[in-house]
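Dumping the structure here so I can ask a few things about it.
Every protein chain but one is kept in place in this view of the complex.
In order of appearance the chains are A, B and C, and numbering begins at 1 in each one.
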Amino acid sequence: MKPRVAVFKFASCDGCQLQFLNAGDELLKLAGQADIVYFPEARGRALAGPYDLAFVEGSVTTPADARRIIEVREESRYLVTIGACAAAGGIQALRNWADIEQYRRAVYPSPEFISTLSTSTPISEHVRVDFEIWGCPIDKTQLLAVTRSLLFGAQPVLPGHSVCIECKRSGNACVIVTRGEPCLGPVTRAGCGALCPAMNRGCYGCFGPADAHNMESFAALLADQGVRGDDAMRRLRGINGYVRPWRESADALAAKK
Amino acid sequence: MNEATRMPKAALDNLIAILGREGYRVMGPVARDGTVAFDEIRSAADLPVGIRDAQEAGRYRLAPGIDGEIFGVVNGAGSLKPHFFAPAEPLLEIRRERRGFKANEIASAAPPHAFIGVRACDLAALAIQDRIFLHDRFRDAHYELRRKDAFFVAVDCTRSAPTCFCVSMKTGPRATAGFDLALTELPGGFVARPGSPAGEAMIVKLGLSAAGGADEAAARALIDECARGMGRRMDTADLPRLLYDEAENPRWREVAARCLSCANCTMVCPTCFCHTVIDQTEIDGNMSRRVRKWDSCFSLEHAHIHGINLRPKIHDRYRQWLTHKLASWIDQFGSSGCVGCGRCITWCPAGIDLTEEVAAIRASAGKG
Amino acid sequence: MPSRRKSRTIRVNYLARVEGEAALHISLRDGEVVDLRLEIFEPPRFFEAFLRGRDSREAPDLTARICGICPVAYQMATVHAFEQSYGIAVDPSVRELRRLYLCGEWIESHALHIHMLAAPDFVGCDSILTMAEKDRGAVERGLRLKGAGDAIIAALGGRPVHPVGACIGGFTRAPGRGQLSDLRERLLRVRDDAVECVRWVSRFELPAANRDIEFVALRHPGEYPMNEGRIVSNRGIDAAAADFEDCFEEYQAAYSNALHSKVKGRGPYFLGPLARVNLNFDRLGAGAAAAARETGIAWPTSNPYASIVARAVEVLYAVDEALRIIDAYRPPDAPAAPFAARAGTGRAIAEAPRGMLYHAFETDDRGLIRAARIVPPTAQNQARIEADLRALAPDLVRHPQAAATRICEMAIRNYDPCISCSTHFLKLEIDAN
Partner (left out) sequence: MATPYLTHPARIVARRTETAGIYTFTTRFVDPAARAAFRFRAGQFNMIYAFGVGEVPISIVSDPEDPATLEHTIRIAGRVTGVMAKWDVGDVVGVRGPYGNGWPVERARGRDVVIVTGGLGCAPVVGLINYIFRRRDQYGDLHILHGVKTPNDLLYRERFDQWRREPRTRVYLTTDHPDKSWHYRIGVVTELFDELAAPASAIAMMCGPEAMMRLAAHALRAKGIADDAMFMSLERRMECAVGMCGHCQYRENFVCKDGPVFSWRAVKELTRVSGL
């Protein structure tokens, strides 16, 4: 029997699950290998669990979602998160440093209608996660590689090294060294193909922290480059700002201020 | 052989044209995004004429240099390495069959390359990669295919970057081996000398005539002056012993505090050869490519074996890189793994300088 | 007391094949709609709140994250708002590249909607995956078109979702002429697909409907509208883009995380391809206009179901426009105009695939954002969607649940609602000076 695959969405922009649809021909081939039984964005009929493989996009930001993710976990044999929201809380985790009541009041005329948690948290803070695919959005090739690996019954692997390795493999000119521009590449996980340096700009960390990183040295490097403390803090407190090493480093910079 | 000839600057276009006609893809340093890298050229105008590089630890800038100077830029991050040992390339294509699978080699069918403007250190580095990929117990077919028909036009360094130390590593500034033709750039033209029968033939094709003694002397003088003014130096005396004995020197921890573990040094190093091989499998599971990609001893996966990481700390990894490069390389391949090109110094975002690290370890040796 | 038998509740949980999460609730009593709620429970993400204090230079990367399906439009509205505020004049070539960039998004988003989200309804399938078995050719055509749109975005921004190339003043890197030639080839190859796509959707059996609708879109003196123009409507709106807030007002419904909008003093309005085609037919260009005429639809039309045809017409327009831009392209002297941040306010509208997307930002003298306001098209369309559903509702009782659901979904899908972007926050005060 073909494995049953489901795609769930929590707080997110849909960009990661869109990568399934962006896969084009490959999506059709995947459909020959697995039954995509739950995928509201692409399919009208939603079949109930259990699922062999669940992809979860988005972060947990509401009380209802905090309950729903537990149900999803219970229904799923193997749970893979897709994207920065699910792995790190996403850009919406910036609320974690703010007063949510103020946010709510400031922006909705009737804040009482809005049900939200004061934090946006990664899926792994709520349930056991079997594998995380990083990126904002995730890379299509990585998504397919992980899926293929699981179809073979093998634990997936993705590189955990820095963007710099991909950057040099692509023959980009380093923006730090040639232009003195800040770049998060040395502390960011590879996966995008060093897109930003290739586009002539510094990396802003959308793939989250590399597994080997040295945040202290990196913060010192930013300071050497003349990046102001609050600017450095903002750079780290970005798309993946709530993830541990970056959070701690940004908090340290904020405390110095 | 080895007779010096005079080559007018205008003859460079002729050289490029002849190589092109002979079926080579002609490559030269091309400026792009504030640095240079070997890329395809159609004429000398594609080279960074009148431009020089300013290099320091962690810093690289191109700036206007001397009018008409063709090879004013010493080097950029890109060496010859990516053109022989590709940053990423498929090695095998494995197709599933009714019962089992069949593995086929993927042959790379690129035309031979001719490189113009290769520095002595890079030729030395290529010879070192040859040791690894061609002259060891096994030969790498992909490397060999690209290597065997390449043509090299070397350029002697008459100017070094402040990060260079080829004199210490005995690889430059004058090209001594591994080239077909070597040029020394003088203000009014080149002194050209052949390094192979193909180079001699090329001199004939270019119709060059013997250089006068004055030109040769001027060329020598420029190269000697470059050697004397070399920006950095490294004391290589008994280096292997020093680094082996100092495996627990506190300096490793000190440098590890600055090291980002980003792997840039290993990526730009023209001799580093670590690579990983991964499967890239089609989603239907019928075909898998085994793809080789540059890897680095700075990545955590590099020393992962099941259940343990053998070099978990940045100081373990920094020590591995430096000790391998400068010491155990000699045990393994009979030469240092460093040619003194200075790239790892320039392209380290944190500006870590191996010559400084070696000096610090030497200075504190035995005191740890 | 009305009999219980006649009362009927239709609930569509998790609308399928819309991007984002929403549900529809309709209560009827004796043929009268007593309650109709399009609930958007896409959790609020508070973009307008957390943008405060961020640097305007990061804004294009951040606002892109509002929507993974139309990040380019977000980036365009954002950079244009700041450029207005900072008084930046962009290079004419950059202006053209930005149109090209948005063409890419229109092609990719419309192709996605037509083939993967809407067409299965007309073909009688529940998804593109099952449709692939029935009409492989159509699916492959959709994938080719979508791929071509993605390729345009990637050429200018590195990747199709959350591209990284746009910045205030222009692009971080401008392509060379040669780099666009592959793209040109690819677009030439899909042009026939685009033509065929218009024919294909015009053969769909579209429900007939003739509604009283106010269509709103940008209008530009010489071009089909994308990043510039005045706000116009078929009921007489004609205002500068910066005066958006004078024309429309937002209000909140208890049941939805998305704010509703209406024309001030009037009612709901309709944004998107159908509005654009209706109001800018004369700017479509020969190819797209001819294809539109051949469909047999009398433009302008007040049948909302013609949206899918308008969308296909825009795909063809965007392919032709992209080819025109590429053919005339001269790389700009600098990919981005240099600028200095200053205190001020900027307001801009981009025509996102789903309609007008309004951004307003106020910054301090360092370029840090003091206030942000973002009004996405789906939020603006929400009241209009509900009005359409209200019109359908009395008839729904005649259908079994499954069919009723399908009818509602089809009506909603006319607006291609991108629900993740319809969530936002209001009550941002912007100093008008």
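Quick note on the criterion: a contact is a pair of C-beta atoms (placed from the backbone, for glycine too) under 8 Å apart; a residue touches a chain by one contact, two chains touch by 3 or more.
Quantities reported herein were computed from a predicted structural model and do not represent experimental measurements.
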Residue of B:E200, B:E254 or B:D279 touching the missing chain in the full complex: B:D279
Residue touching the undisplayed chain, where the options are B:A57, B:A124 or B:C297: B:C297
Subunit B, residues in touch with the chain not shown (by the definition above): 91-92, 94, 96, 99-103, 105, 132-133, 136-142, 144, 244, 247-248, 273-279, 281, 285, 288, 290, 292, 295, 297, 302-307, 310-313, 315-316, 319-320, 323-324, 327-328, 331-332
Sites on subunit A contacted by the missing partner chain, in the whole complex: 148-149, 152-155, 157
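Here is the rule we go by: only the chains that are shown with their structure count from here on.
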Pair joined by more contacting C-beta pairs (A-B or A-C): A-C
Distance between chain centroids, defined by C-alpha means - subunit A, subunit B (Å): 37
Length of the line joining the C-alpha centres of subunit A and subunit C, rounded to whole Å: 25
Sites on subunit A at which at least two other chains make contact: 200
Where subunit B touches two or more other chains, by residue: none
Residue ranges of subunit A in contact with subunit B within the complex: 23, 26, 29-30, 32-33, 144-145, 147-148, 151-152, 159-162, 164-165, 168-174, 176-180, 183, 185-187, 200, 210-214, 216-218, 220-221
Contact set on subunit B toward subunit A in their complex: 32-35, 37, 58-61, 76-78, 82, 87-88, 256-264, 267-268, 280-285, 293-296, 298-301, 314, 317, 346-347, 349-350
For the subunit A and subunit C complex, residues of the former touching the latter: 9-16, 18-19, 21-22, 24-25, 27-28, 31, 36, 39-46, 61-62, 64-65, 90-92, 94-95, 98, 102-103, 106-110, 113-114, 116, 120, 136-137, 192, 195-196, 198-201, 204, 206, 231, 234, 238-239
